[in-house]
Structures are given as structure tokens and as C-alpha cells.
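Shown here: the complex without one of its protein chains, the others still in place.
Up next, subunit A:
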Amino acid sequence: MRAGEAHALLGENGAGKSTLVKMLYGLLQPDAGEVYWRGAPAALPDPRAARALGIGMVFQHFSLFEAMSVAENVALALDVPEPLPRVAERLAAVSRAYGLPLEPGREIWRLSVGERQRVEIVRCLMQDPRLIILDEPTSVLTPQEAEGLFGTLDRLRTEGRAVLYISHKLEEVRRLCEAATILRGGRVVAACDPRAESAASLARMMVGAEVGAARRAEGGDDAGPVRLSVHALSLPPDEPHGVGLQDVSLELRAGEVLGIAGVAGNGQDALFAALSGERIAPAADRIILDGAAVGREDISARRRRGAAFVPEERLGHAAAPRFRLSENALLAGHATEGFAPAGFIRRSRLLGVVDRVTAAFDVRKGPRDPEARALSGGNLQKFVVGREILRGPRLLVVCQPTWGVDAGAAQVIRQAILDLARGGAAVLVISQDLDELLEITDRVAVIFHGRLSAALPTGWTTREEIGLLMGGATPAEAA
């Protein structure tokens, strides 16, 4: 990489991108090979050494301390200790210079995701780095916030700083980077200029095979009868700093895929919990499923009515990490599938489910029935989604169906969702991935601070309009 260059590091999940940059930042040690920095071999025993050379990193999962203030978080990353008031002063200066407004005294838990990322970036810039590594920086941002980030990065490049950029979003890479290195299975398989490639050709290099978009059902626009309707549902937040629901209404018809867009932490958790029955609605008639008021029913009762649910967190919420897949199938289907007549577990039936999901969704695993935590993220996601879809539900509520899943697995899951809707089921997809929602939904609504906008027909809306709604604009402003 050269000074002032924006270089993309591409690859599927598990291709070794994070491992590579952790070595560059001194968090991991290579078994063999050398890193050259400004023409000389560099020793990178720990992050301190990397920072001393001028290598800074902005992490994918924020490495911030929630209970501490912005200034304290920044002070922790400085290798030359400075008194806190001085840190706060310099921080204010840097954040002004780069157009990244921040209040030094605020605690991290009070900040939005976009603001947290600003803290990470400012913290990195305070070291005056020559190389800045960003690990999937836009995965949690609205399109407008991402544009702001690109502006900052362009500015950094004109100052002669190099940017190493890891992302799944190929359009972004083509917009931002002038060189790309592609990893597959821990090896460099290609190097190219992304501006001269298409998103499809980049994806092909990453996966090593053709990746198509999910195909929409033909003539699937005929709306069926209303299957799920939510009417003026409000829920208080379930934790001190959380977001609840305010006056949420929606209608979902059979054969339709409705998307809920929004930046993380705007009430998606509460909405999912309310729909699945993990949290009970204040009154039964707030949630109507196939004409029955189910607001006061628990999750098993709703499942018996033909609903299915896939929560966001696959390990720990959708699946118990140390349970086998068959046992996880039992946990999800105990009320509906007859897995345990008279209280005795029918193992053969459970294994049958595991085999059927494995075959239908191409779940790659070693043994026939491994523990859930032994599966890679994408394969476990295929399993937890497949487990619900193979039940043939009349309603599917799925949260972040392809979060952190590689392109191939994501395509399988999206296609399955579309096929399910085509078969007459109603599907609600809660996702932060706008591209995904635009690809598979018929209508999109946006959730912001616990309020849900009216649903817009996907064909009639634009990324910009949804992005503005995600940032809190009113529909009139966004239109």
C-alpha cells in the first residue's frame, strides 16, 4: 500500500481478513512471514508498537468502554499519558478539524452507533496515524452517515494517510477504493482495481463461483388476506437505557414480504419480542393473527397458530450454543411438532428434522448432529432459518436474516424467504441491511426511536428516502 491510497480487503466470512489486520495492529502474531513498513521489516509485538509506527485501527465491534466518558475512552488509547482536561481539549480540536462533532464529557452508552464510531475514528486520529485500518465501518450506519464517513476518509487520504478498508459492501468499495486484495480461505486469490470491476465480478472473485441475486416470484404482487395486524402497540423499554415501542401499527398480508428498516437500537428488539410473544402486549387486540387477538398469548401459543420466529442473535437466542442441533430443534418445536409425546423425546424425529434442514439449506457441518456453537455463523444461520421455514409457517418473523453471513449463504436464505412468501405465507423481515430489504421485500417501513413509519412500496421508494427516515426525518421531509 502507498501513502494516500485507499485499499480494500475483500473476502467472505472466515476468509482471514480480520486475522490479517489483527496482525498488522499487533493483536496477533504471525507464524511466518514479515510485515514491511516504509521499506523496513517491522516488529509488531503489540498494539502499542503498531501505534508507535503510525498504524491505527477502527474496530468492527466497537472497542469502547460503555460506562466511561468519551474523553476517558480516548485517553486510554494514548501512549503518552496526558491529563484528562488536555485530552478533552485536543479531542475537541481534532473532532472540529475533521467535522466529527463529539462531546468529550458524555458517557458512551448515551451515544448512537454513528457517534460511537466517530469516537473510534477520533481516537485513532489523535495518534496522527499514517495508516488507518477500518473493519466493516459502515455495517451499522445509515446511508447518510456512511456518506459522511466517506467524506472524512477522502479528506484523510488527501493528507497522505493510507486507508485499509474491509467491507462486505462491494458498491462502497468501488466508490471509495483504488486497489483491492481479495482473500479466500486465508490466501490471496486476486488483486484488482475495484473501479474497473463490477460488483458481480468482485463477488465472483470472493466466492469463487457465480452469485446471483434472489429471484422474486413472478406475479407475487397479488395481496392475499391480512394475516397479521398490529394496532397502536406501545411497550415500555425493558432496560434503563433501552428503546421501547410507541404507537406501532402495521398490516401484513399473505404472500407478502414486509421489511422493517432502521439503525440498530431503535426498537427492533422490542418489536420482535412483542410479535413473537417474548413480551406480552398490553391488550390482546393489539396484535391480531389470522383474525384472532393474540396479544396476551405466549410464544408457544402463537407458534401453534402457525407463526414462526427467528431472532437476531443466532448463538444464545435462536440456538443454545452447547446444545446439539437436534436439541435446538426440540427447543424451538416442542409445542408444535410432536417431538416429545407424553414427555419422552423422540430422537429419531429430531434427527429427521436436522437432516431435512441440512439437505434443503446446504448446512455444512462435520458430524451429523454437532453442537450449535461448532457451526460457522453462516451455517448456523441457515439452520435456524431453515428449521422455521421447513415447518411451513403461515407467518414468519425474522430479524437480521443474513447478518454477518457470507454472500453464498445469504443468497440461500433470501431465496428461501421469497419462496415461502410465494407459497402464501406472510413474512416480516427486520433488517439493518438496506440492500437486502430492497432486494426481497414488497413494502418497507422504517423504525426510528420506537416509532414505525407507514410502509412504502419497495418499487416506489429509493435508498435516499429510506435512509433519511432511518435518520429520523419525517416522511414529508424524506419524500
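Please note the rule applied: a residue touches a chain if its C-beta (ideal position, glycine included) is under 8 Å from a C-beta of that chain, and two chains touch if they have at least 3 such contacts; residues count from 1.
The definition used in the following text is that contacts and distances are computed from a predicted model.
The chain not displayed here is annotated in its UniProt record as "ABC transporter permease", chosen from "Iron-regulated protein A", "ABC transporter permease", "4Fe-4S dicluster domain-containing protein" or "Alpha-ketoacid dehydrogenase subunit beta".
Screening A:Arg51, A:Arg279, A:Arg387 or A:Arg414 for touch with the missing chain picks out A:Arg51.
Of the candidate positions A:Glu5, A:Glu72 or A:Glu115, contact with the unshown chain belongs to A:Glu72. Mapped onto subunit A, the footprint of the missing chain covers residues 26-29, 46-48, 51, 59, 62-68, 72, 75-77, 81, 239-240.
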